[in-house]
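Missing here: one protein chain of the complex. Every other protein chain is in place.
Letters A, B and C mark the chains in the order given here, with residues in each chain numbered from 1 onward.
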């Protein structure tokens, strides 16, 4: 089965975007919890990164392509520059959660995404992340217009 | 949205069992890779644990229920006792992989699962895990017959 | 070798506190990096948690004791309620970093810690974390006076 067939076989694997809002389901496994019985605090950051990756993927921006230098001739990746986060309720083993992602602001210098993790209808974690584009040699890059133009906008 | 509605909304979230073989898709994210550019070796163990969890879940055995003492009156969890693993090919960022899980042997003392991670049709990692049931106070427990009876058997 | 002997054998294992400032060294390993070649963003949160744990440990507050209900009769653990973080420079494989931790504010409701990760003399990451005490059944607890009294204060 080739890559394209995998995506056909698992149509939800990257979540879905609707009116500029991306939703990705995540399951809470052993690896995500700690001895307190709740979700380990850094797991929420991992899940939000998955949400950001699939938000960009569905917009046609893949890490492998950035790393291959496709977009601006230089191997690069998005990196987090600043994060603010609120832990509202604890997640637990076996929970099914949803990571919601929307774009707040996009400039040549950075993209700011706002993310909420919900269980059922209840938010349990919120995050705002300012992301920048960094070359593999460590330089801050301008985000090319062709990438900025692909970022889905929230229809409010 | 309640838990049951989440499972309805994301029908693939726990993978699928067909003729005793469980399949769970996983995406390779930032968190799964390391500076070599490939998948970090311990990520394969995390993915296989997800596969084992969902294999058991679809058989009606949930971690939260075990932790709640539902099955044998004592809070407990499955734990790995022995692992053998072969790393055949490197996984890479953005890959969609599938974790396949089958039961090899089930006794009152342990359950042995055989797992293969594939990309397309090619196996990239294989693992055999012997799992035991351990109480939260650290005692080895017999696996109740009602649990053993639920373990799907491979139709060969 | 008993636990006490381990601490004698490795005198730096929990870092050191000097004038209210705790310092813990961390090495960057495979597990901490991602395919970009730099440190994975959530690794900084794991390291800062290690710093907070050892800051409290050297103040005589151990997770195992909290989990055993020693301090207030109820099994509990510190949990993060809010985090703000700035990623200043990328960490790299083999780096030796230092996590610095100081207490900013301590009340019956929460303890706020300010943390900086440095490489050589240069800060590469800063974090402010508001921490609360949560019972294993999920209740927010008052932080006992005897614990608050132990929190080292920065001599400014």
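Methods note: contacts are C-beta pairs under 8 Å (C-beta built on N, C-alpha and C of every residue); 3 or more make two chains touch, one makes a residue touch a chain.
Fair warning: this is a prediction, and the values are worked out from it, not measured in the lab.
Peer 1: Which one, C:27, C:108 or C:139, makes contact with the chain that was left out?
Peer 2: In the complete complex, the chain left out is touched by residue C:27.
Peer 1: Among the options C:21, C:71 or C:92, which residue touches the chain absent from this view?
Peer 2: C:92
Peer 1: Which residue, B:20, B:37, B:120 or B:144, contacts the hidden chain when the whole complex is considered?
Peer 2: B:37
Peer 1: If I consider the whole complex, including the chain that's not displayed, which of B:70, B:83 or B:122 touches that chain?
Peer 2: B:83
Peer 1: List every residue of chain C that touches the chain not included in the displayed model.
Peer 2: Its contact residues with the unshown chain are 1-3, 5-7, 9-14, 25, 27, 29-31, 37, 46, 49-50, 53-54, 57, 62-64, 67, 92-96, 98, 120-121.
Peer 1: Counting contacts across the full complex, list the positions on chain A that touch the omitted chain.
Peer 2: On the chain A side, contact with the omitted chain comes from 30-31, 33-38, 40-42, 92-93.
Peer 1: What does the interface between chain B and the hidden chain look like in terms of residue numbers?
Peer 2: Spelled out for chain B, the touching residues are 35-38, 41-42, 45-46, 49, 63, 67, 77, 79-87, 90, 134, 136, 138.
In this section, only the chains that are shown with their structure count from here on.
Peer 1: Computing the C-alpha centre of each chain, which chain sits at the greatest distance from chain C?
Peer 2: Measuring from the centre of chain C, the most distant chain centre belongs to B.
Peer 1: Give the identifier of the chain nearest to the protein's overall CA centre, each chain being represented by its own CA mean.
Peer 2: The chain sitting closest to the overall C-alpha centre is A.
Peer 1: If I superpose the C-alpha trace of chain B onto chain C, what rotation angle comes out, expressed in steps of 5 degrees from 0 to 180?
Peer 2: Result for this pair is 180 degrees.
Peer 1: As a quick test, compute the distance in whole Å between the mean CA positions of chain A and chain B.
Peer 2: A distance of 25 Å separates the two centres.
Peer 1: Taking each chain's centre as the mean of its CA atoms, how far is chain B from chain C in angstrom?
Peer 2: Result: the chain centres lie 32 Å from each other.
Peer 1: Among all residues of chain B, which ones touch two or more of the remaining chains?
Peer 2: 30-31, 37, 92-93 - these are the residues of chain B that touch more than one other chain.
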